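This is the structure, below, for whatever I ask next.
What you see is the complex with one protein chain gone and the rest in place.
Chain lettering (A, B and C) follows the sequence in which the chains are written, and residue indices restart at 1 in each chain.
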Amino acid sequence: MVLSRHLDERVWLLNRQGKAAIAASAQGHEAAQLACIEATDPSKDHYLIYYRQFAAMMALGTEPEEMLRGFLAKTDDPMSGARQFPLHGAHPRVDLFNFSNVIATQLPQAAGVALADKLKGSDAVTVVFFGDGASSQGDTHEAMNFAGIHKLPVIFFCENNRYAISVPLEKQMGVESVASRAVGYGFPGVQVDGTDVGAVYEVTNVAIERARAGDGPTLIEASVERLLPHTTDDDHTRYRSSEDIVQMLNRDPIRILAELLKRRGQLTDSGDEEIHALAKKRVNLATDTVDAEPYPSVESMFDHVIDSSGGHS
Amino acid sequence: MVLSRHLDERVWLLNRQGKAAIAASAQGHEAAQLACIEATDPSKDHYLIYYRQFAAMMALGTEPEEMLRGFLAKTDDPMSGARQFPLHGAHPRVDLFNFSNVIATQLPQAAGVALADKLKGSDAVTVVFFGDGASSQGDTHEAMNFAGIHKLPVIFFCENNRYAISVPLEKQMGVESVASRAVGYGFPGVQVDGTDVGAVYEVTNVAIERARAGDGPTLIEASVERLLPHTTDDDHTRYRSSEDIVQMLNRDPIRILAELLKRRGQLTDSGDEEIHALAKKRVNLATDTVDAEPYPSVESMFDHVIDSSGGHS
Amino acid sequence: MTERTVIEAVRATIQAEMRRDSSVIVLGEDVGIRGGVFLATDGLIDEFGEDRVIDTPLAESSICGIALGAAVNGMRPIAEIQFADFVWPAINQLVGEASKVRYGTNGVKTAPMTVRVPYGGGVRGGLYHSQSIEVLFAHTPGLSVVAPATPFDAKGLLATAIRTNDPVIFLEHKRTYRLVKGDVPDADYTIPIGKAEIKRPGTDLTIIAYGLMLHYALQAADMAAANGISVEVLDLRTLRPLDEDAIVESVSRTGKALIVQEDTLSVSISSEVAAIIGERCFFDLDGPITRLGPPEIPPMPFSPIQEAAFMPSPDKILAAITKLAEI
Partner (left out) sequence: MTERTVIEAVRATIQAEMRRDSSVIVLGEDVGIRGGVFLATDGLIDEFGEDRVIDTPLAESSICGIALGAAVNGMRPIAEIQFADFVWPAINQLVGEASKVRYGTNGVKTAPMTVRVPYGGGVRGGLYHSQSIEVLFAHTPGLSVVAPATPFDAKGLLATAIRTNDPVIFLEHKRTYRLVKGDVPDADYTIPIGKAEIKRPGTDLTIIAYGLMLHYALQAADMAAANGISVEVLDLRTLRPLDEDAIVESVSRTGKALIVQEDTLSVSISSEVAAIIGERCFFDLDGPITRLGPPEIPPMPFSPIQEAAFMPSPDKILAAITKLAEI
């Protein structure tokens, strides 16, 4: 979590330096992402992420160098070879992917992935991440409806940070909670404090067990804060009040967790500092390494448009 | 209701005679449609219908001749001049329209119509009709969500006949009722027996008052029976069990209403027969009239592609 | 060898592919017990069960999105869009997503899926059961688009489509379904995507067509032959990638090209074929590159009189042949 935070901060710095074209940050979402992943089994489960899944990708074993290659558009970007925005493409080691920037397309795709597992008799679970903004899309409805009918092993994990770029929740929906929609599809919808690692782990665990047992989907809505503007191209002081910003900063999951551990005596101040120092060092190392790496060749952009073998099974 | 039924039957006959290319029937849906319309004000309200709205169109004052012109593709088809399937296009006298055969597109359109009324300060209400099948479409979700946010004066009137062509309800949704989804949008959802004119009138009336008062949308789900196959191109014995068909026939709203009125002493057997005889006569007259009418010219197919005036306001 | 209609060839091929490969599944509206509104999947649910023949809710975007998800997880889905006119809600999942899966993941993921789309008019379908929808798909890198016109081609190309490791849009002209019959080998065979075929050789001019228009072109060519004009008819069969070499070879030889199309001409397959000819056959051309299609109005009126006036016909094609031959 701390490493993810430091690397995330570094990426914004690299953007300000003109090295990274664009970045969306997971700052504020880390606890939700990490705790959710913790309850899953990366050796068989599937993860359909979206652009804000920085911490989730790290939790799934992506190295800092690999993360940076995406942002710096280096040839060895593991997700897409620098064809796509950072975090887009498919992971080489775990079944984590994010085909596009187009909001909510991943939800029907997740239902399809889960359908295939059901047909294969696999007990793998598909976790699909999305924001509150994505909940407005027709695809979200269609995906949940289908998953409900077929009791598919899929977890709809909504990171509700109350904003779709600048559009606040009350302009996105006539209700308070995304989770309230689950009743309309015939499966449980749960709201959880997304800054609370324990709570998120618990509800995800229940959902995973339910899914593996063949009992169908769960919609989890984790309330989180988007600590930074939407992306490096945004300035949220244009549309967030200063009270909103102050309150939001109080819900930083890293501070919350550190304070909790300290209260419990599981973390000392110096231990905390050491963790941060180590993370910083790791980030520096990765930055130096990746900075020196090559960019993709022009020729490689012609690869993989369609199956060059002629494409027959 | 009786006239609608007889004319509807005639249309199927005309199809069997090779005169009407295709027909979808409202048989079984009549009570729901008529009672709903009865609670509205055709002088100002808007109606976005779909292909099964035969009875609704008649309740809104469409003459039998006008109905038949659509089915027989005659030049004076009031809705589209025979450019479209019957019941598609726009009505010349009331604000009733149905732009396309594409299921559920009318729901966002209805939200837009209602938005315009809200901006204009009009107290008109928009009624949009759709089937259970349409409830699965993304557009339905998006429309209800928007209408809920802006508390738009729109009534979502679902005629749930438990089939989307051959697909039964349990393959369309993981829940029992479409109305249950309304809670996810922040407005009331009501289930009503669509063979019961009084009940439908009641719930629609409440919804209309709510909408006119600026309190927002209502989702009404009327359970009805599709007494005939999906269209004249369909054969429902391929996919409906004989018990299902027998049970369904017991829910014929015309029989139910006639029996109720007779039980109450408000209708005699001979009175009933007379109504049917009159309706048949009217239908015969209309058929003869329209049969003799001309088909559209080839030249007229070039009209109204875009504003021929150059299109400036 | 069995004589089959186009729809019978389609059905038999789906069945054969499902027997051949257990990862082939079918999904769409009414594809189960109803067997599809055109009966392309008739009986399949009895043989393969509800798991592999899935009646979906009425929601095209998710039909294609689910097919895509299943495809990247080991299945070979065949999604059916009930009528081409209803494919628009699924454009985002097909053109936006499926086309770029392989490219956008740098080859890590692939989407072996076939989307069957019954299209075209002349069936009293009016504005919303007659549309041709090939343009955008044929424009999009990463997709293949196939449009067979005969039962033989339908079988060979559908087998290829299903076995292809990338998304294929498979267009079936509704009017040909029962109208067009032909001998189809019972044995397994495939036809490569991207290969046009000369369906009738000739020397004076080349007609380029696909789908229903192929048959009208062949009829017109017969009539022209009676007038001493020798017409070659090239069936495109695949709309992406176009078989540029076949087009260039034929037109360079005959010196004249007439492109016949049911779809609106503006910005269409016919435009691309004309552009290929204008660039690559320029020095061999003996006459203007000619196109014949419907008027530029929404396709197509429900009125039978107007529908007939809207559609290109053998007679209209013959007139265009005669005019071009005289230049």
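Assume a contact is a pair of C-beta atoms (placed from the backbone, for glycine too) under 8 Å apart; a residue touches a chain by one contact, two chains touch by 3 or more.
Keep in mind that this is a model prediction, so the values were computed, not measured.
Visitor: Counting contacts across the entire complex, name the shown chains the missing chain touches.
Guide: Per the touch rule above, the missing chain touches A, B, C.
Visitor: Give the residue, chosen from C:34, C:52, C:100 or C:129, that touches the chain omitted from the document.
Guide: C:100
Visitor: For the full complex, which residue in C:77, C:112, C:142 or C:211 touches the chain that was left out?
Guide: Of these options, the touching residue for the absent chain is C:142.
Visitor: Consider the whole complex, including the chain that is not shown, and state which of B:5, B:88, B:151 or B:240 touches that chain.
Guide: If we include the chain that is not displayed, B:88 is the one touching it.
Visitor: Even though one chain is hidden, which residues of subunit C still touch it in the full complex?
Guide: Residues touching the hidden chain, for subunit C, are 61, 85, 88-89, 91-92, 95-96, 99-100, 103-104, 127-128, 135-136, 138-142, 240-242, 264-272, 274-275, 277-280, 282-283, 285, 287-291, 296-299.
Visitor: If you put the missing chain back, which residues of subunit A would it touch?
Guide: 21-22, 73, 80, 82-85, 88, 100-104, 133-134, 136-139, 164-167, 171-173, 233-234, 238-239, 295-298, 300-302, 305
Visitor: Even though one chain is hidden, which residues of subunit B still touch it in the full complex?
Guide: Against the missing chain, subunit B presents residues 46, 79-81, 83-84, 88-92, 97, 99-100, 102, 105, 107-117, 119-120, 138-139, 142-143, 145-146, 149, 303-307, 309-313.
Operating definition for what follows: only the chains that are shown with their structure count from here on.
Visitor: Considering only which chains touch which, label the overall pattern as line, ring, star, complete or other.
Guide: Chain contacts: complete, every pair touches.
Visitor: Considering only mean CA positions as chain centres, point out the chain farthest from subunit A.
Guide: B
Visitor: What is the distance, in whole Å, between the centres of subunit A and subunit C, each centre taken as the mean of its C-alpha atoms?
Guide: 40
Visitor: Taking each chain's centre as the mean position of its Cα atoms, how many Å separate subunit B from subunit C?
Guide: Distance between chain centres: 35 Å.
Visitor: Averaged over CA atoms, how far is the centre of subunit A from the centre of subunit B? Could you give it in whole Å?
Guide: Once rounded, the distance between the two centres reads 44 Å.
Visitor: Note the residues in subunit C that touch 2 or more other chains, in rising order.
Guide: Answer for subunit C, listing residues that touch two or more other chains: 56-57, 59, 61-62, 89.
Visitor: Return the residues of subunit B touching two or more other chains; collapse runs of consecutive numbers into ranges.
Guide: Only 136-139, 171-173 qualify.
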